[in-house]
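Heads up, the thing below is written out as structure tokens.
A single protein chain has been omitted; all remaining protein chains appear in their positions.
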Amino acid sequence: MTKLKPWLPLIGIGVFAVLLLVVAPAVLSMHWINNLGKYCCWAIVAVGIGLAWGRGGMLVLGQGVFFGLGAYTMAMHLTLETAGPGSLPVFMILYDPSAPLPAFWEPFRSDAFTLVAIVLLPVIVASILGYALFKRRVKGAYFAILTQALAVALAVLISSTIRETGGDTGLSDFKYFFGFVLDDDANKIMVFMIAAALLIVCLLVVWQLGRSRFGELLIATRDAEERVRFLGYDPANIKLVAFVVAAVMASIAGAMFVPIVGIITPAEIGASASILMIAGVALGGRASLFGPALGAMAIGWGQSSLGSSWPSGWIYILGLVFILVTLFLPMGLSSLSGRAKSLVWRSRTAATAPAAASAPVLEEVKK
Amino acid sequence: MPTRVRDPTLQNRLQNSAPNRERPHVDALIPPLLNGTALGALLLLAALGLTLTFGQMGVINMAHGEFIMAGAFIAYLTQLVVTSSNISIVLALPLAFLGAGLLGLLLEVGIIQWMYRRPLDTLLVTVGVSLILQQIALQIFPAQGVPVESPGWLDGQADILGYAWPLRQVFTIVLAALCLAALAAWLKYTSFGRRIRATVQNRDLAETSGIPTRTVDRITFFVGSGLAGVAGVAASLIGGTNSQMGTQYIIPAFLVVVAGGVGQIKGTVIAAWAVGIALSFFADWTTGSMAQVLAFVLVVIFLQFRPQGLFTVRTRGLT
């Protein structure tokens, strides 16, 4: 049993993979395949948030930014592919048929450029932002507010540039996905499989990061940043890595969201969308491996089923999720089993070593 | 998320009432300066309460925007009862203060008091509260919002520096100045203000010296939230009053507080004014939304040089 224990998460990921890649396509209708694909995208974002927030202590309230980078990169490519070589996207023709294609659209005609940009753009943006903030030791609530401000800023920017980005109506009506006709059910299943496979890959990445020395260092940085600094590391670099990885995951999720859902608008990346991304992570348990993904899928399901059948009630539920989880279950549903275990552990060790009162964190001692 | 009726930029609201341009050579300078001052005053009103709840108490209240919204709706409700807009707006100010303040008190007693010293948790909890308050407002009031009539005595224009300046902007500035003066005097000269400062500086010591810190917390939260209500009345005169209006104010208000140095009223004033002016100038040169993006970049760059904001309370490290 103890020999098996380190591999349990891997087995869990395996089961999850079979469920998503083998069982789901076999039993679910196209409607639910499509929905599940959407939930997978949100789950990918959530896995990244779990890494940055749960293990790194960085509450990223603006993952919509990176989700949006990936989504718009993909959407621009698909829009151009749909329009055909040398032609303008339909929405641009509506505004001004004679206007040339904006220069920043041109490279997105290329398949390769698009795929590289989906990974590289978030790396660049997150590196610059993260470097600037972490080096100056901006953290906690300040960091959360600034990231959310960035999400708002990006959403506003896209809303206001109707001619270049489609504005509030967003980009939609994609017909092709790298040569595949999106209307075809087989192709839809393929797109779903890609999203699900990417989710599995992201889980594997976070699993490996979690068990690696980097993972230990990240948790150490979350709990006692100054101590890490006084061990000779630069905490900024450690946090930066986690932040960038989370950003790339959000971007990949956004990129897959576009062919699955068929539309991307600023509303999907702004403040409220970013907050929704957090909700699932908080619910599932931010520091666990599966918690964020499952929580995000649950919230996604609520959003698409309850959100349309009972919109007002859904918002109340969402609000209550934030309040109740924070008040009573800060580490989410996944902490329930851990809590039970630690109770046993405590009662077992209480006799030998009196559990010391949790020592105040270093920040309180040292400002 | 429900689809939102978006009025993306704060300063669009003020831009509509831009001063007349009469002297072209200084046009590039004076109107954005005046506009910016008015916008800064609105930001200050929105941020002033945060300097209390965030700055003095360390609570990240994401529902502060919804308290602003509550103030605006109270202005509307007052108008339904007292139909003369000339009088109702004056009545609305104390009522909005009281209403939003009570909401804040409820939040403090019901939730926040369990999570002092856990700022990130207060942020998450109040995100939930903000969602719920928005939804309640959406169910009570029409989705497209309600009109708050501007009183007749604010319709005119004042002549300042040779520019016709809408009285509504002047009103915002005067209101912000009054709130600021009242708050500063309250903190500085009353015994209660001293208690707040004592509690902020050393909660344990304050408690042992007989200061009822729980009462201090509650009253501080009440006043901070009440100020959001006052800001809401001012906001209702300038832009639309709807369930989503709070979301437009909350982030700029927090940015102002962060840039000013948390808990520093002096810093908040300067930061609000600077951000207001910057937004106006940027909006003049580019577009309103580009201005918001630029203002955000500006704040981040500023924090590179002053990570603690404009002003900080310095304390000696250890021993």
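Going by the order they are written in, the chains are A and B; count residues from 1 in each one.
Note that in this section contacts are C-beta pairs under 8 Å (C-beta built on N, C-alpha and C of every residue); 3 or more make two chains touch, one makes a residue touch a chain.
In this text, contacts and distances are computed from a predicted model.
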Choices "Urea ABC transporter ATP-binding protein UrtD", "Molybdopterin synthase sulfur carrier subunit", "Acyl-CoA dehydrogenase" or "NADH-quinone oxidoreductase" - which one is the UniProt name of the chain not shown: "Urea ABC transporter ATP-binding protein UrtD"
Touching residue (missing chain; options A:115, A:189 or A:219): A:219
Candidates A:124, A:181, A:231 or A:340 - the one touching the absent chain: A:231
Where the unshown chain meets subunit A, residue by residue: 208-209, 211-214, 216-217, 219-220, 223-224, 226-234, 346, 349, 353-356, 358-362, 364-366
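Here is the rule we go by: only the chains that are shown with their structure count from here on.
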Geometric centre distance via CA averages, subunit B-subunit A, whole Å: 31
In the complex with subunit B, residue positions of subunit A that touch it: 59, 129, 132-133, 136-138, 140-142, 144-146, 148-150, 152-154, 156-157, 159-161, 168, 267, 271-273, 275-276, 278, 282, 303, 311-312, 315-316, 318-323, 325-327, 330, 365-367
Subunit B residues within the subunit A interface of the complex: 1-4, 6, 8-9, 60, 111, 114-115, 119-121, 123-125, 127-132, 134-135, 138-139, 247, 251, 254-255, 258, 287-290, 292-293, 296, 299-301, 303-304, 307, 315, 317-318
